[in-house]
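Inspection log for the structure reproduced underneath, given as structure tokens.
Part of the complex only, each chain left as placed.
Chain IDs A and B follow the sequence of writing; residue 1 opens each chain.
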Amino acid sequence: MIPYSAGINKPITRMVIVIQCKDSVGLVAAISTVLAEAGYNIVSMREHVDQEENKFFARIVVDHIADQRSLENAIEKVLPTNAVVKVNPLPEKNIVVLVTKEYHCLSDILTRNHFKTLGANVQCVIGNHPDLKNITERFDVPFHLVSHENKSKEVFEAELVASILPYEPDYIVLAKFMRILSQEFVTTFMLKIINIHHSFLPAFTGANPYRQAYTRGVKIIGATAHFVTNELDEGPIITQKIIPVNHSFTLSDLVRAGRENETAALAKAMQLVFEDRVFVSDNKTVVFE
Amino acid sequence: MIPYSAGINKPITRMVIVIQCKDSVGLVAAISTVLAEAGYNIVSMREHVDQEENKFFARIVVDHIADQRSLENAIEKVLPTNAVVKVNPLPEKNIVVLVTKEYHCLSDILTRNHFKTLGANVQCVIGNHPDLKNITERFDVPFHLVSHENKSKEVFEAELVASILPYEPDYIVLAKFMRILSQEFVTTFMLKIINIHHSFLPAFTGANPYRQAYTRGVKIIGATAHFVTNELDEGPIITQKIIPVNHSFTLSDLVRAGRENETAALAKAMQLVFEDRVFVSDNKTVVFE
């Protein structure tokens, strides 16, 4: 279920506070007292305690914008050491999108970006093939071609990084980007890379998941949006979606059905992340939908 | 999505605090300070502010049982007047089930009750027909026949009330009870009666929703679990479930498919209510799943 926190076409004036720290008794009291004393009204509050790991997670929405920095400091003072506190205006992220040849996820992103419903600003699209230059430019978004051909992985990724860094994006969205990224690249943008994998992970990792699904004769196919960390297809899962299939589906039918599912899963994951609803804890996520 | 707060077969030692009152700044701080000072650790906390109605709702789970009454009093002291505060041990409700002839919802309730996974104790089953006496008694649950035949509605309902009252149930579950209850009966058990309606309300109110759905040629049928208030089929909705159908479904096929859906919707609604996840506000519900 996708919760929607913001209005449609009106200017967004809410602020979201995200907190992640060691758990201890009285945290909610301490935090909410800070907010009350500063005169903030809590519009919504979600809190989760991971009792096995003794961790505390909270997402609090308050209804006007004030001095972000001083509020962060005031909250930090009442939390255990090493707490992470961020106060963000509601969705106003910047993103860079990486693509290869498939159009479906990118088109969806470009459309939402164009009509200001993505919750983020697409700064540019980078493709390792030129196929999606045309659709990108139809929406007046810059397209950079960074080909991987005739290059070592190191050189290719250095060029990618050089293309990305000037934008200082909040997130990098892999919208069907079909190159495996090195550990070094991933570390450069740790917990900033969102990928859409075309299977119901952990089933069918690796290449050709639709072929694997076809061969196995599954009755449901999935798509998984996740953060990219060190291991291929092993990062923290943000969201998963499924679609029923049957014996009448050829391999290309599976691919076609999967496209709709991938588009929807990535769109949901982006919304959740851009609205600061997703916390990463070890290799799992806490998601306040 | 049904969250499950309790373990499987182990004794339940958690307590849930539900609060409903007028909203004001600082409520969460005040409440959580009371809990922190009393040494309670908050396991999970859900809060909702209805900004249109200026109402505050909270459900807080803490992880050991103490003196319920004194905790309620301590919390009440920091809330606006007319606040409702209840501190309950996790699911230990008592229920009376009313039925007519259809077995599917009742069988599901009896099975869960038998294996202690209902979250409630079925005190008795009351039928206006004798058809379900046999299945009820197979599970060693008392069955009372209260026939409506050759009686005025007043007399019939007076007998129903007389059968129910000695049990002092927390809730009355209408598990396909096919008599329309009077305003007077409903008032006697206000917000304690849970009904399963065999359509996707507000579509197809009244009798024969499956026939209406069949005639209209819908592609999805629904079931709605709701509290019974004054208006027929108009009470606050707790949960809804749907099931896809198609042109090949005869009317009896629709009824058969609907049964699965009704059973699932009522089961979910009972779980939500018995775990104190449902708040009624005017004619709507706040449900912390």
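What to note about this one:
By definition in this document, a residue touches a chain if its C-beta (ideal position, glycine included) is under 8 Å from a C-beta of that chain, and two chains touch if they have at least 3 such contacts.
Treat the numbers as computed from the prediction; the structure is a model and nothing was measured.
With respect to copy number, the whole complex recorded in this structure file holds 4 identical protein chains, 2 of which are shown.
As a working rule, only the chains that are shown with their structure count from here on.
Rotation angle for the C-alpha superposition of subunit A on subunit B: 180 degrees, rounded in steps of 5.
Separating the CA-averaged centres of subunit A and subunit B is a span of 37 Å. Interface residues of subunit B facing subunit A in the complex, by the touch rule stated above, are 1, 23, 25-30, 32-33, 35-36, 39-49, 51.
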